[in-house]
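Omission of a single protein chain aside, the complex is shown with its protein chains in their original locations.
And now, subunit A:
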Amino acid sequence: MGFSLLEELPKILWLVIGVAGFAAVIGLLLLLVDRGPKTRRDWWQAVCFLGPALLLLLLGLVYPAIRTTALSFFDRSGDSLVGLDNYVWMFTQPEILTVLRNTLLWVLFAPFLATATGLLYAILVDRSRFESVAKSLMFMPMAISFVGASIIWRFVYAVRPAESDQIGLLNQIVVWFGGEPQQWLLNQPLNTLLLIVVLIWVQAGFAMVVLSAAIKAIPAEIIEAARLDGTTPWQLFRHITLPSVWPTVTVVLITISVQTLKVFDIVRTMTGGQFDTSVIANEMYNQAFRYGELGQGSALAVFLFVLVIPLVLVQMRTNRRAREQR
């Protein structure tokens, strides 16, 4: 099927109608603000401008959150109240405990390794001759979706019978060193760690770019003062560079931690959560949409939400402290 402009016309028409509708709404809103009462004008403006956004937030975010929380106390169809049963199930069912353990592994390894890799790389390439090229190389995985990255890494981990040629990079390396090709994605708990590598591969570029900017923001005079004070390169890193970029490091750590908690695509694409590699988000999807267990899926979602809250709080506190230091 070729692309025919005529066939697409209805879509384009809808697009135009949509844009025109948006403009009309905004125009109406502005008119409304203009025609408002003369007294308490600031209140009127606030209501007009914030109202629609608040309404959408309520519909798209607050209502689903409340409904999900409520559903987590109901049974699979959402008809009868079951109390804390779904939560008890979550923390007693062996498969789900494995899921929780896997999520813990992800959160323990992925953010720290990705941040550490990014920081190390940022420091090593800083002010080197090929800095921009080196940084683009590292950053490129960021442009790939998790699904795309997972497919790439599935090839890396791919396995062929020992007598034929290996198409997976990892197994080929093993064969070169005289080893037997492995079923990488079947051996647990190694398979979870191998999935974590994919996330690190994607996120290290993000960490590197943000941390590199933070390193460059350290005033040159401070580095020079430290050199005159007599720092060795390691002391410079330990006492000057690291403390200076620390607020950024925590931001990066937390951002990647949240990403890690929510990770779904990598697991879904590479193993589908089989071989004991599932994580909370994947299990939630399975329960709610594949097995039709609305209550259990909702309970997992609520638990995930609870896990993210402390990270966000820490984030806010760091932000406030960083502002005070300036």
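Just so we're on the same page, contacts are C-beta pairs under 8 Å (C-beta built on N, C-alpha and C of every residue); 3 or more make two chains touch, one makes a residue touch a chain; residues count from 1.
In this section, contacts and distances are computed from a predicted model.
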For this session: Given the options "Carbohydrate ABC transporter ATP-binding protein, CUT1 family", "Glycine dehydrogenase subunit 2", "FdrA family protein" or "4Fe-4S dicluster domain-containing protein", say which is the protein name UniProt records for the missing chain.
Result: "Carbohydrate ABC transporter ATP-binding protein, CUT1 family"
Seminar exercise, completed: Among A:G21, A:P189 or A:P243, contact with the omitted chain is made only by A:P243
Problem set entry | Omitted-chain contact residue, chosen from A:Q235, A:Q274 or A:N319 | A:Q235
Exercise. Touching the missing chain, which residues of subunit A?
Worked result: 219, 221-222, 224-231, 235, 239-240, 243-244, 246, 324-326
